[in-house]
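Here the complex is missing a single protein chain, while all its other protein chains stay put.
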Amino acid sequence: MPETIIESCSVKRLDILNEKGEADESLLPPLSDEQVKRLYELMVQARTFDHRALNLQREGRIGTYASILGQEASQIGTVFAAGKSDWVFPSFRENGVVFAKGQEMYRILLYWGGDERGLIAPDDAHIFNVSIPVGTHILHAVGAAMAMKYRGDNAAALAYFGDGATSEGDFHEGMNFAGVFKAPVVFICQNNQWAISVPREKQTAAKTLAQKAFAYGFDGIQVDGNDVFAVYKATKEALDKARGGGGPTLIECDTYRMSDHTTADDASRYRKKEQVEAWKARDPILRLRLFMEKKGLWNQEYEKSVQTAAANMVDEAEKKAEAVERANPSDMLTFTFKTLTARQEKQMRDF
Amino acid sequence: MPETIIESCSVKRLDILNEKGEADESLLPPLSDEQVKRLYELMVQARTFDHRALNLQREGRIGTYASILGQEASQIGTVFAAGKSDWVFPSFRENGVVFAKGQEMYRILLYWGGDERGLIAPDDAHIFNVSIPVGTHILHAVGAAMAMKYRGDNAAALAYFGDGATSEGDFHEGMNFAGVFKAPVVFICQNNQWAISVPREKQTAAKTLAQKAFAYGFDGIQVDGNDVFAVYKATKEALDKARGGGGPTLIECDTYRMSDHTTADDASRYRKKEQVEAWKARDPILRLRLFMEKKGLWNQEYEKSVQTAAANMVDEAEKKAEAVERANPSDMLTFTFKTLTARQEKQMRDF
Amino acid sequence: MPTMNMVQAINLALKEEMQRDKDVVILGEDVGRDGGVFRITEGLFDQFGPERVMDTPLAESGIVGTAIGMAAYGLRPVAEVQFMGFIYPAVDQIFNHAARLRSRSRGRYSASLVVRTPYGVGIKSPEHHSESSEAHFCHMPGLKVVVPSSPYNAKGLLISSIRDPDPVLFLESTRLYRMIKEEVPEGEYTVPLGKARVVQEGKDVTIVAWGSMLQRTLQAVAGTGAEVIDLMTLNPFDEETVYASVKKTGRAVIVQEAPRTGGFGAEIAASIAEEAMLYLRGPIVRVAACDAVLPLPKLEDYYMPTAARIQKAVEEVMKY
Partner (left out) sequence: MPTMNMVQAINLALKEEMQRDKDVVILGEDVGRDGGVFRITEGLFDQFGPERVMDTPLAESGIVGTAIGMAAYGLRPVAEVQFMGFIYPAVDQIFNHAARLRSRSRGRYSASLVVRTPYGVGIKSPEHHSESSEAHFCHMPGLKVVVPSSPYNAKGLLISSIRDPDPVLFLESTRLYRMIKEEVPEGEYTVPLGKARVVQEGKDVTIVAWGSMLQRTLQAVAGTGAEVIDLMTLNPFDEETVYASVKKTGRAVIVQEAPRTGGFGAEIAASIAEEAMLYLRGPIVRVAACDAVLPLPKLEDYYMPTAARIQKAVEEVMKY
């Protein structure tokens, strides 16, 4: 009985659209021109929002903010593949995801402005609270997916997190529960190469994050996270598989955090300009534009209209957010329990 | 740019000694006859101790006890490969491991009898406290290994845990730290197929536990956990690699818990006799005996001498344990901090 | 009316709530075929199947974290943590998420779930199997903490907890599991959360206790003029009942199983010292475990409050 091989796995990577805007037609997902345009417009809107939020923070009109610059394809491509009944479980950096899933933009600004009302999502949008404690919400996504399965709903959960989150115990426990209960959940790991100042290679000795799925008995795949077609295709297939009872999938979106970690961070302390420059060339919006231009779906005035529409949308959101009257201090007591305790009623008088 | 394979892994299994006592000579580790006998004697002593402890519990002379019956090869084979300077980090089921590493047997009885003094290990034995919270001590082993590396000591740490422990967040965080810091640690997972009433296949959807190492960028291997030669060989190689700066290894010992989970458990509620019977045939001690018989290392009177020696050893331990005078109640205060707090001094008067 | 012990009463509450409401599901380690290490979920796996009585992998944060997701989706999960000494890995999910979900989303979501766990010294179990850590959880707004002291209130309180719109930590004393039998009605009844009960009336001294310490207190002061209050819910606790009694007796003793410093008894004492001070004749005395790491079984009897120490405390306050 010599040494025998009893199990093996291989990790796939999917690339469809390159930096020059050239696509591998054989892999291109079946998207109508309208859908492609919609993807482009959502990505532009997400970036426009992000840019504005950074300015508002500088002006002191909102608090610390986490930019999504460079991750638009990973965020919009994944959520675009989701159906209405699917749920998203965002981390703090999913501004593009929650907006594309139906969260009102002004509420996203409210949240970063330090107001809980920014987390109130529309009833039918199926957006869970943003989670700040890294990795913890992965378990909520898995639990919700288990509930979907229990109820026989035709829905799946998308859990969003970063490369750093894969080091947390909750990532492990969530992935393992998902595998054991074959929960309809898709794990979207936006590997933006950094966890604040810690580079991807110091986060784990594994060559890829996708391969971590093998430890839980289901598939993991790495996609070019700046390639919206690859991101969309992988997510669509994973969601269909999940809803069909095929269990979970881990998707590693290979992307890059172009900004500082948050407005409270200074990335120049720990990473080289060269690296950032190199990734500029891989911009997710630029390459989609080049692709659309080739297909005759993009021209200057289309660009102008898209930019103006996005700017107006963000203007609206900003106005609406600033128009919201200050919250009542007593709200913090009112919403702690369903009903106030005797002690809390006394404390109400302090306001 | 079609789909590409960017990483792959395969999981090896090592079998050397089969149930008939036949060994694959090409894989047999270089052990002297004396060493083979020593392995056998240690396994018999471990089983004799285990048997006695179960009786003492039945007679109410010690508390709840966790039996190692069936896991003797996994416990003795691994620790036999360890050097004096190597540290072991045991879970609650490592009675064989800690005894073979140098813990006085009577202390093991003291511990199960509910006396902290049972955890005092000899200075040079390098045995860490038994850990009851499942999986938590994996991190201590990794931290100690990081310290060994920092100090440049020629030593490694062995972390012992079960199949169930692989589901805990601390297992994940420990494995990941070990990979990132290339810590000199060997992870010994005794997969005894059960975590109390939860069977291995419900613990994780992964086909093997060994493959989980791939998620952390280092090697995992499965060995026949009832084959003391395979267990020893894999551990020896992993320890040499660790001390040589090669980083961690995960070893899955494929074995079986022949007894109830503990004396507080009734396994007949959740598992079939047939399964237990099937594993009886794979007994780790029996097959080593058959091997030794073929080699002329075993005969009836040798067996008798080994059994008597083991019985005497356990008699001694039992006498010594029962002779230990009752601990002073104030010990619980004395050892909480290095020095008593003012409040604790007051509380001393309550005794 | 059938008489039963606390194990049977809790099992009955779970069974009846699961029959009543398909959204009630159970998850935890060994809660399925094995029926739980204390047999609390005995028979439920066979009756309701693996979809509603889920044996989970060995991961406490995973158990509570997935339960939060289930609750957010609309289920009413009852999660079991096998022993309170193993609840710590789930503290992050309980504190940072379960307790905050409603507030963070301004009512949009809530985590109406129950986390059940056996607690306390007294069955000579191994290390980490005897904790009484209730105080940690009473300092987390948004989380309710319930501790039954008898089979009857255990059933009624658990039903209330399962139906409560907010997360509830439900603590079950292992010492009480099989100690007391009493009449427990079949079928639905509830014992309200947030209300204490006066178990023994008296004029001399108010003794506040909960869970495992109630029985011990009753043994210690049976037939005396002590008034004994069983809090039952620790957070929010029934201030009115406590203050009313202290104002009547002018003396207060608090009995807790946990180590003295920072235990929940401190909150009761501090509240009395703030709200009923002018009625007090003398010191408020706490009877508690000593400030030591919880010992292994050989010393555990010296660790926790005894009837003698409760009596001593009463004598002390009666001096005033």
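The letters A, B and C name the chains in turn, as written, and every chain counts its residues from 1.
The working rule: a residue touches a chain if its C-beta (ideal position, glycine included) is under 8 Å from a C-beta of that chain, and two chains touch if they have at least 3 such contacts.
None of these values were measured; they are calculated from a predicted model.
Shown chains touched by the hidden one, complex as a whole: A, B, C.
Contact with the chain that does not appear here is found for just one residue of A:Q45, A:S74, A:N176 or A:Q203, A:Q203. Of the candidate positions B:Y65, B:Y106 or B:F128, contact with the hidden chain is made by B:F128. The omitted chain makes contact with just one of the residues A:G77, A:G169, A:P184 or A:G247: A:G169.
Considering B:K272, B:K319 or B:R343, the position touching the chain not shown turns out to be B:R343 (whole complex). Of the listed positions C:K22, C:H139 or C:K203, the one in contact with the omitted chain in the full complex is C:H139. The set of chain A residues touching the chain not shown comprises 63-64, 92, 111, 113-116, 132-135, 164-165, 167-170, 195-198, 202-204, 264-265, 269-270, 326-327, 329, 331-333, 335-336, 341, 343-344, 347, 350-351. Although one chain is hidden here, its contacts on chain B can still be listed: residues 87, 89, 116-117, 119-121, 128-129, 131, 133, 136-148, 150, 157, 169-170, 173-174, 176-177, 180-181, 331-332, 335-338, 341-343.
What chain C contributes to its contact with the hidden chain is residues 61, 85, 88-89, 91-92, 95-96, 99-100, 103-104, 127-128, 133, 135-136, 138-142, 235-236, 258-259, 261-275, 277-278, 280, 282-286, 291-293.
The rule we apply is simple: only the chains that are shown with their structure count from here on.
Each chain gets a centre from the mean of its Cα atoms; the one farthest from the centre of chain C is A.
With centres defined as mean CA coordinates, chain B is found 43 Å away from chain A. Averaging Cα coordinates per chain places chain A and chain C 40 Å apart.
Of all residues in chain A, those touching 2 or more other chains are 169-170, 173, 176, 180, listed in ascending order. Counting partner chains per residue, chain C shows two or more touched chains at residues 57, 59, 61-62, 89.
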